[in-house]
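Only one protein chain is missing; all other protein chains are in place.
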Amino acid sequence: MGTMKRIYMDHSATTPVDPLVVDAMLPFFTDLFGNASSLHSFGSEAAEALLRARKQVADAIGALPEEIIFTSGGTESDNLAIRGVVPFNAGKKHVITSVIEHPAVLNTCAFLESLGHEVTYVPVDADGVVDVKILEKSVRENTVLVSVMHANNEVGTIQPIEKISEIAKKYNIYFHTDAVQSVGKIPVNVDDLGVDMLSISSHKIHGPKGVGVLYVRKGTNISPIVFGGNHEMGMRSGTENVSGIVGFAKAMELAAQRQDADSIHMTQMRDSLISRVFDSISDVRLNGHPSRRLPNNVNMSFKYAEGESMLMLLDMQGVAVSTGSACSSKSLKASHVLSALEIEDDFIHGSLRISLGRENTMDDIDYVVGALQETIAKLRAMSPLADR
Amino acid sequence: MGTMKRIYMDHSATTPVDPLVVDAMLPFFTDLFGNASSLHSFGSEAAEALLRARKQVADAIGALPEEIIFTSGGTESDNLAIRGVVPFNAGKKHVITSVIEHPAVLNTCAFLESLGHEVTYVPVDADGVVDVKILEKSVRENTVLVSVMHANNEVGTIQPIEKISEIAKKYNIYFHTDAVQSVGKIPVNVDDLGVDMLSISSHKIHGPKGVGVLYVRKGTNISPIVFGGNHEMGMRSGTENVSGIVGFAKAMELAAQRQDADSIHMTQMRDSLISRVFDSISDVRLNGHPSRRLPNNVNMSFKYAEGESMLMLLDMQGVAVSTGSACSSKSLKASHVLSALEIEDDFIHGSLRISLGRENTMDDIDYVVGALQETIAKLRAMSPLADR
Partner (left out) sequence: MKFPYTEKVLEHFKNPRNVGKMENPDGKGLEGSPACGDMVAVYLQVNPDTQVIEDIKFESYGCASNIATASIITELAKGKTVEEAKKISWQEATEELGGLPPVKAHCSVLAVEGLRAAIRDYEEKHGLVSEQEPTTVDVIRSRLKHVMNPMAGL
């Protein structure tokens, strides 16, 4: 590839670690390397770093430090929220979630079903918004938990969390939200959202991989799902990943500080990208909600161009994006999110997700628009379906 | 503290990350930061790094790459080995383990008991060796798993894994060993040991915290305990911690390369420390096995000196060690391992674990022997029990 331009626009998959975050982490590998459970001064240094990190994360989302449980990532946080609450609230066996949740929620719910719990999967409208009326109607006597994500990872639709929270409160049901995609892009405050639990993943916000958090409101009846030395107030055993947690906390702090500016910057890039693509490429549709969407998410479908082919041609031009369409080399199924949106057949095969990051620029947008035009033109030229 | 000497001798709790390991990790924060599941080139770079790491780890223990499941640490590996096997092998509800396992095993077994499974805790002899005869007698029709650690984290006793493996094979029972403390100190080869599953933790071998591995022999009937995007061949969901895994793999490689030399170096330091303490301090006993012990483990008890007080006085002299005695500021209970060894009352209160690392030197041993003499003298001078 040599000196080819490389533009990363797949920030919903993962993000580069901020250099400030790396700097924050480095001392904890070789100098301040103690085990936070150790009594000696190496241990206390680590324990103090954890304490500071816990406060940084808590402050960033309006929580108390003791409501912060560090985990190995968003997936584990989702697992803990659901499996830590559902089987341990006696008699209450029913969970409500949505059809467009991340697999970390959906597959955890499927596991609960295999244990005899009941799960209702609430549908979404054409823009990917969870149907709040159906959600309320799904409430049963024995409903213990509602889990609906804050913003969707594929189409970027922001969910009416406040409304869902009202319903959960009304029926006295725990409410968990997966905020893995929303943190740093839109305000995330646990009281404003009215949630009892909230999942965050470090690597989606320019922190290191392998770290996450589950916020758990005080008084929530939750049990651990990993057993051992009773770290994290007994809620998550395993020697704390101090360097990772310190880096994550720094990333949270930066995300909170920069959220306003980042959001403006990303919204400008997003809207410019969308309008320029719509102006210059035909037979394109925007997937997800036109306005209630993450500032960094563009999800479009192109007729007569297949997802994996687009992705690979773009990659050859140095542009990294993702697709929810079938025919990827990892899986042949179209994304469950796109399927839930009931996108016309012509469009479902040609989806691209372009997810922006704070380090992207308007120049990058220029380049990507050009690359997209070239890519679509090339693929349509060889498609048997395209009208030419 | 200023320029006070600082000597870290608590390597069984955690280790400093090797600078070579940090170097190996760094590119994966900011340059090669892709998500290994992504199809574009950022993703393939990460996926390739994972592949290499998997092979490095596999090679170090004589396994196949596809038998390596990366986890968030030793605790999760132990949980996965036990909870991934026991509830999913229909009708087989009985587990055999030992009384001196790490809490990651013991508390996981306790959780299984709460679900209705049966667990036998095999006792150990006065040196901390698991009683193999009782273990064999504990086998039942419905025994599905034996889990006995390779070497104990507190007293360093090495268990007769090969003998236990023969029993497990004879009765067709899965055999898991927790090798968190043995890797890098004594040979760890999955075929020589004859195990079906084996846990390793990165931060105990100069790798980063928050990473571990469960080796799972091909053909083992195991199910995941964390649900989501089906990473790690479906056995462990969650975006892979690429930098952490790369660092861990590097640490495994170094551990394997250096094990012979490290082991000789540590054994010399260990034996020198023990003999000099026994020559110069009265009323001391060595806990654990005199010869079947880890090259880096010294666990001694001193009459008339209490664990936390010793630990703190040593820390004030810059020496970091740990204690299994009661009265720590975190817990008031004496270690379950020391209790299982049936150490006389006079000794159980004054235990110290000194765990050496490859960066310790004979000069460090000199210093620590002096610090110990001073510490014990000071505490005995104020004890109501010491005969003076």
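Chains: A and B, in written order; residue numbering restarts at 1 for each.
FYI, a residue touches a chain if its C-beta (ideal position, glycine included) is under 8 Å from a C-beta of that chain, and two chains touch if they have at least 3 such contacts.
Note that the structure is predicted; figures quoted are calculated from it, not measured.
**Q** Given that one chain is not shown, which residue among A:Pro160, A:Gly229 or A:Gly318 touches it?
**A** A:Gly229
**Q** Please identify which residue in A:Ser38, A:Asn107, A:Gln181 or A:Ser355 touches the non-displayed chain.
**A** A:Ser38
**Q** Which of B:Arg54, B:His102, B:His117 or B:His206 sits in contact with the chain that's absent?
**A** B:His102
**Q** Name every residue on chain B in touch with the hidden partner chain.
**A** 1, 12-14, 102-103, 106-107, 153-154, 304-309, 312-313, 315-316, 322, 324, 326-337, 339, 345, 348-349, 381-385
Here is the rule we go by: only the chains that are shown with their structure count from here on.
**Q** Using mean C-alpha positions as chain centres, tell me how far chain A is from chain B in Å, no decimals.
**A** Those two chain centres are 34 Å apart.
**Q** Considering only the defined contacts, which chain B positions touch chain A in the complex?
**A** Touch list, chain B to chain A: 1, 6, 8, 10, 13-17, 19, 21-22, 26, 29-31, 33-35, 37-43, 72-76, 78-79, 102-104, 107-108, 110-111, 201, 203, 208-211, 225-230, 237-244, 308, 311-312, 314-315, 320-323, 328-330.
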